[in-house]
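Here the complex is missing one protein chain, while the rest keep their positions.
== chain A ==
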Amino acid sequence: MLFRNVAELVELAENKGVKIAEIMIQQEIEVTGLTRDEIIAKMDRNLTVMEQAVERGLKGVTSVTGLTGGDAVLLQKYIQSGKALSGNILLDAVSKAVATNEVNAAMGIICATPTAGSAGVVPGTLFAVKEVLKPTRMEMIEFLFTSAAFGFVVANNASISGAAGGCQAEVGSASGMAAASIVEMAGGTPKQAAEAMAITLKNMLGLVCDPVAGLVEVPCVKRNAMGASNAMTAADMALAGITSRIPCDEVINAMFLIGQTMPSALRETAEGGLAATPTGRRLQEEIFGKKQ
């Protein structure tokens, strides 16, 4: 392994004068024994899956239960109306994140980033900033490797599982990964990418995993929306030169420890939080019938 935490990752990229994406590619070559071309081609295929999922979601889908679907379309129409308050790029990211998760909820094909429940944030932000930054295909692939590098650190030092660490581990991780990638694509330094990750994750700490009826729909789709929004804002803050007082690795560790102390009812068991609200319970009964 070339790096085990964010500090090492940033140091490596800085010393070698390369992007974080490049460090991840080098590590992948070392670990898998595949060639650079094979690794790039593999990520290119994942990128294509993401593109197709967003495209499908923007045409409008509905989940099997009917709980989710169609919101990506509503948001796109709203953006086109010219009345949007929070900025078209940000809302485009939100809409595309939602599109991906609506496809996921409809049991469509997606690429987990880092999980399926949080699959919207990374592609959502990527395809929104793409409209402004006009990246090459290779730069878009690099965006995903940068996300992979940060996700890799979180997965090995904390968790990317809602059942183990709550939603902070899923959408929280995804948002941090996306923020770091946006910064790098926009020309920020490796250190700024790490700052963006830290700022994002700090604002996702404690987020519980409380899916209504155990479905990856409510609140997952909207959590991806806010995750994308959080990532965009944190990326802009980092690019503006704002830093996190708590270093990224310490934020990741804090997330891990919070996950450890989170009660089981709030870790993907559909027993607490929104799942346990009167409406959450009612929806569960409507979908699966009363518990025996």
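Just so it is clear, a residue touches a chain if its C-beta (ideal position, glycine included) is under 8 Å from a C-beta of that chain, and two chains touch if they have at least 3 such contacts; residues count from 1.
By definition in this document, contacts and distances are computed from a predicted model.
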Candidate names "Lipid-transfer protein", "ABC transporter ATP-binding protein", "L-serine deaminase" or "FAD-dependent oxidoreductase"; UniProt protein name, chain not shown: "L-serine deaminase"
Of A:215, A:232 or A:248, the one touching the omitted chain in the full complex: A:215
Omitted-chain contact residue, chosen from A:73, A:106, A:234 or A:248: A:106
Residue among A:76, A:95, A:115 or A:203 touching the omitted chain: A:115
Residues of chain A in contact with the chain not shown: 1, 4, 24-25, 27-28, 31-33, 39, 42-43, 45-46, 49, 103-117, 119, 122, 144-145, 147-149, 151-152, 155-156, 159-164, 169, 177, 211, 213-217, 264, 267-271, 287-288
